[in-house]
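Okay, structure first, notes after.
For this depiction, one protein chain was excluded, whereas all remaining protein chains were kept in their positions.
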Amino acid sequence: MASLWEYANPKKFIATSDRVLPYLGGLALVCLVVGLSWGFWFTPEDFRQGHSVKIIYLHVPSAFMAINVWIMMLVASLIWIVRRHHVSALAARAAAPVGAVMTVIALATGAIWGQPIWGTWWVWDPRLTSFLILFLFYLGYMALWAAIEDDDTAADLTAVLCLVGSVFALLSRYAVIFWNQGLHQGASLSLDKEENVADVFYFPLLVCIAGFVFLFLTLVLLRTQTEIRARRMRALQARERLG
Amino acid sequence: MTLTVQDISVARGGIAVLEGVSFTLTPGHALVLRGPNGAGKTTLLRAIAGLQSTLRGDISAPEGGLVYAGHADGIKPTLTVVENLAFWAQIFGTTHIDTALAAYELTALADRAAGALSAGQKRRLGLARLLVTGRPLWVLDEPTVSLDTHATGLFAAAIRAHLAQGGAALMATHIDLGLDEAEILDISPFRASAAVLDSFDEAFL
Partner (left out) sequence: MIALLTRDLRLALRAGGGFGLGLAFFLIVVVMVPFAVGPRADLLSSIAAGVLWIGALLACLLSLDRIFALDWEDGSLDLLATSPIPLEGLVSIKALAHWLTTGLPLVAAAPVLAVMLNLPPQGFMPLIISLLLGTPALSVIGTFGAALTVGIKRGGLLLSLLVLPLYVPTLIFGAEAARRGADGLDITTPLAFLAGITCGTIALLPFASAAVLRINLR
């Protein structure tokens, strides 16, 4: 059986991702269209929150992705540190802006939702605050990538930052819970059935989450390809200079 | 206390500059690296000093036996000459700085702030640092920059004394120091052929 590490070869990665991309993109489109229209037009209104509940179909998937993108970056950074596969470092780099945008979407939809329900755009609630801090981590990570000229040095440094940042992000999460107990409702999705949203909201929500996952995969593959090609261009230019 | 370099390749900015460099440096000998600017002398010396990794090959340097001096002298302008030297002596766990001061005729300047020294005097202070470290193997990158003829003579004398004590020196310089013990290694033949990129960048082409 072919090893997973074969895809660490940039050429092989580009060839394979080229084949996969149309399907992933298509799946993302279908899931998002089906999930969002199901959620927006074919679910009942919440008896307390009215139609404003429907923003859940954007809010929950983006919040879910905001965290998971960071975890994916952490895994990719670890792979880079341990096995030094360059594609994984570039994939981490490619994922960061997507994660940052997901965080912004989660924060913005949260604010829009919070206005009618809590009567305020923003509260210093533990969840909101944690997401804000996560966003700052994304910013720092991207800024460090952008600031360093040498590709390998940048990959090494950002990988360490990602590791250390993950620990501190976790610490911050517990710190803000301690700091303020908060308004935010419990998890919309969890293994504990009691806490979950009602089934009628649950299934379209799952479809939307699947859509966001596919969307993320599509974007990350595309961006990784771009990073690989940019890197290749720099390598070619370097060789040109050497003559 | 022998430095052995076997078939190493080094890269600068992701591009291999030297390939297949091999040499041996035994106690009592000096090796002078020659080559045009940009040939990779600094990169090679930094790799031997352990400041950067090699692409291939082995370097066996005596553990804890090496001291490196680069383009910058690492001198603190607000400390006096003696304080600068005493600091490095303490770091390397030695005490005798007087002989080092005398060897480079710095005794008269001992209490002057290093920031008030001329470029050549600073360089002499940087070279005096090698003497206080007590390390047998010196790795020097362009040690004679900004030294006048007299100071160059002091440096050559210091090297000679160091070799006589069983030390060794590896340096990149263009100046003929008049050292009979010194062998010369021209590194231009080791120039990386047809611009070999390091392994990763090759994977992209």
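All chains are identified by letter, namely A and B, in their written order; residue positions are counted from 1 within each chain.
We adopt the following convention: a residue touches a chain if its C-beta (ideal position, glycine included) is under 8 Å from a C-beta of that chain, and two chains touch if they have at least 3 such contacts.
All of these numbers come straight from a predicted model, not from anything done at the bench.
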Checklist entry - Hey, which of B:I75, B:L147, B:A168 or B:L185 is the one touching the hidden chain? => result B:I75
Checklist outcome for this item: Which of A:I133, A:L222 or A:L236 touches the missing chain? It is A:I133
Checklist outcome for this item: Contacting the left-out chain: of A:A111, A:L144, A:L222 or A:L236, that is A:L144
Item to check | Among B:V5, B:V21, B:A49 or B:A192, the residue in touch with the chain that has been omitted | outcome: B:A49
Item to check | Touching residues on chain A - with respect to the absent chain | outcome: 133, 136-137, 139-140, 143-144, 147-148, 153, 156-157, 160-161, 163-165, 168-169, 171-172, 174-176, 178-179
Checklist entry - In the whole complex, what residues of chain B lie against the chain that is missing from view? => result 49-53, 64, 66-76, 78-79, 83, 87-88, 90-93, 129
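Convention: only the chains that are shown with their structure count from here on.
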Checklist entry - chain A touches which residues of chain B in the complex? => result 13-15, 195, 197, 200-201, 203-205
Checklist entry - Hey, which residues of chain A end up touching chain B in the complex? => result 9-11, 86, 150-152, 228, 231-232, 235-236, 238-239, 242-243
